[in-house]
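With one protein chain removed, the remaining protein chains of the complex are shown where they sit.
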Amino acid sequence: MHNKDNVTERVLRISGVNARRCMKCGKCSASCPSYDEMEYHPHQFVYMVESGDVEPLLNSRSIYKCLTCFACVDRCPRGVEPVKLVEAIRLEVIREQGANHLRADDVPAKIDEDVPQQLLVSAFRKYAK
Amino acid sequence: MQVSEYKPRIVAFCCNWCSYAGADLAGNNRLNYPAEVKIIRVPCSCRVNPSFVLRAFQRGADGVIICGCHPGDCHYTSGNYYTRRRMAMLFSMLEYLGIEKERTRVEWVSAAEGAKFAATMNDFVETVAALGENKRLEDLRCKR
Amino acid sequence: MQAISSRTLVDIAAKKLASGEVSAVLGWKKGLFNYDVTPAVFTDEKDLAENFVYTDFCAANLSKYLVNETKKPEYRADNRKILVFLKPCDTYSFNQLLTEHRIHRNRVYVVAVPCNGMIDLTGAPYEKCVNCKSKKAVVYDELVGENGEVIDSNRFDEVERIEAMSAEERFAFWQNELSRCIRCNACRNVCPACTCEKCVFDNPASGLENKAISDSFEEKMFHIIRAFHVAGRCTDCGECSRVCPQHIPLHLLNRKLIKDMNEAYGEYQAGAVEGSRAPLVNYSENDIEPAEAVGKGGNNA
Partner (left out) sequence: MPRIGVFVCWCGSNIAGTVDVSTVSEAVKNEQGVVFSTNYQYMCSQSGQDIIKNAIRKHNLTGIVVCSCSPRMHEATFRKTAAAAGLNPYMVEIANIREQCSWVHKDMLTGTQKAIVLTKAAIAKVNLNSPLTPGESPVTKRALVIGGGIAGIQTALDIADAGFPVDIVETKPTIGGKMAQLDKTFPTLDCAACILTPKMVDAAQNDKIRIYSYSEVEEVNGFVGNFDVKIRRKARYVKEELCTGCGLCTEKCPQKKVPNEFNMGMDNRRAIYIPFAQAVPKVATIDADYCTMLKTGKCGVCSKVCTAGAIDYKQKDEIITERYGAIVAATGFNPISMDKFDEYAYSQSKDVITSLEFERLTNAAGPTAGKLLRPSDGKHPHTVVFVQCVGSRCAAAEKGKEYCSKICCMYTAKHAMLIRDKYPDVEVYVFYIDVRTPGKNFDEFYRRAVEEYGVHYIKGMVGKVSPEGDVLKVQASDLIANKQLHIDADLVVLAAAIEPDKSARSLATMLTASMDTNDFFTEAHPKLRPVESPTAGVFLSGACQGPKDIPETVSQAGAAASKVIGLLAKDKLIGNPCIAHSDEMMCNGCSSCERVCPYGAITYVNKEFRMPDRTTLVRRVASVNEAVCQGCGACTVACPSGAMDLRGFTAQQIMSEVDAICK
């Protein structure tokens, strides 16, 4: 499992974001094209990381709904860069020790004829621990 | 023999209007920096004669830092512009003579930059401490 | 060999003396041997004819002598002039002294003399002549022969060589050089930029003077402070190195500053233009920071 304190620290380190700069204006969420798809919204990412409440984010599908369009980065008046937190949390999930996001058994069902072999190999490298 | 922890001697020339006030602000905000730093108040950084810098080295200082208002913000309009040129030339000369260039520094610290003052001093003391005692200028005229 | 003979110059000076247009002539006087030529003031034509020389040993820059000569009562009393012979490089010093208001221009009659380079008593050319920066006389009342051109010299090569050394090597180099200094003050006394009414090193009030103790401030810092005092005012006439009895290459200190100032603040030749503003009494709002200026040349860049 994730160590609660460490994971927050790691997310902040990986992202390079200073969540304390946030003045909670919500312009990131106001700009977000995926807002309605997301359970947690960009401003909540910032707030939750700042308050060390990262666990729900790790388990949320929201991290995959982010389009990484950088609208939040562009518009944020404080230069907080929320998308970098989303990306850092995605990485945190990927890097999680012992978490197999891709099992060999799952593969046949997902295979599409057009999928290159190399993609499968690299997917295993990335998502199977 | 046990050598006690080496403490460098640092002379900081601070202009009255910006950097000295910045140092005061560091105090007001209780921002720590090493006690090795001793401040001399001058009206403007342009009052600092290169010979004062050399005098400090000659009397055993290990590092000398000159702090003034940011260029463009000098209380006397242009004093720090002269400082910038004079010290650039002096430091370059010292470096040319083989004196470690890290022993000298010019930093622009405004009256509002207490945190910068403390951070600068911490960094400068650390840098100078790493160099050790200022031997070279002392030995410049002595035969090996 | 100089292209102009002593005779030519004596004739010019003698005529001026005879006409009363000048009351004295500052030139070079021969000594016991052909190499010991000394600067001298001639006031009568006979002395001039017998003792004035212009040879390969006339390296001395005569401009500095004018500071005190023109202060003498005979020049003050009425508007009488002194005639001086200046080689091209000496004219830069003269111009710099005019810039600093150290000489009354109207008390001097300048005769510019071409120079083919000067040699020391061993017959070797002086460094300042090997790396001659200009054959062009920049100020004169009368020009003997043809005026030359500013030379694209290699005078900064040696500075660059030192800059390229490691800090340890540089230190070793300068320690080796400066440790020979005997503080005879010859460099200061000959320097045409060092014309202060009272030198800071002789002035107890300056905080720099300290003669008794060899380990003193003055001793260690003398050359650095001196280089700094003449920074922007030094025309690179090379007299300091020429007269140093210990053969310390003092010009390399001044040239380092000239090179640095040229690179950081734009080309500036002290004495080239009368009244010009030296880099250290000038500024630009976007000058480089001291940290950037240090070690720009050489391997620390």
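Every chain is named by a letter (A, B and C) in the order it is written, and numbering of its residues begins at 1.
In this text, a residue touches a chain if its C-beta (ideal position, glycine included) is under 8 Å from a C-beta of that chain, and two chains touch if they have at least 3 such contacts.
Keep in mind that what you see is a predicted model, and the values were worked out from it rather than measured.
Taking every chain of the complex into account, the chain not shown here touches A, B, C. Of the listed positions C:Gly20, C:Pro73 or C:Gly123, the one in contact with the omitted chain in the full complex is C:Pro73. Those residues of chain C that touch the chain absent from the view are 71, 73, 76, 99-102, 193, 195-200, 203, 205-208, 229-230, 233, 277-278, 280-282. With the whole complex as reference, residues 21, 23-32, 35-36, 41, 43-44, 71, 74-75, 77-79 of chain A touch the missing chain.
By the touch rule set out above, chain B reaches the unshown chain at residues 9, 11, 16-17, 20-21, 23-24, 26-28, 30-33, 35, 38-44, 46-52, 55-56, 59-61, 69, 73, 75-79, 82, 86, 112, 118.
Here, only the chains that are shown with their structure count from here on.
Chain A and chain C, compared by their mean Cα positions, are separated by 72 Å. Mean C-alpha position of chain A lies 46 Å from that of chain B. Chain centres here are Cα averages; for chain B and chain C they lie 34 Å apart.
Across the interface of their complex, chain B is touched by residues 162-163, 167-176, 178-179, 181, 200, 207-208, 217, 219-221, 224-225, 227-228, 231, 253, 256-257, 260-261, 264-265, 279-285, 287-296, 300 of chain C. The part of chain B that touches chain C in the complex is made up of residues 50-51, 54-55, 58-59, 71-72, 78, 81-82, 84-101, 104-106, 136-144.
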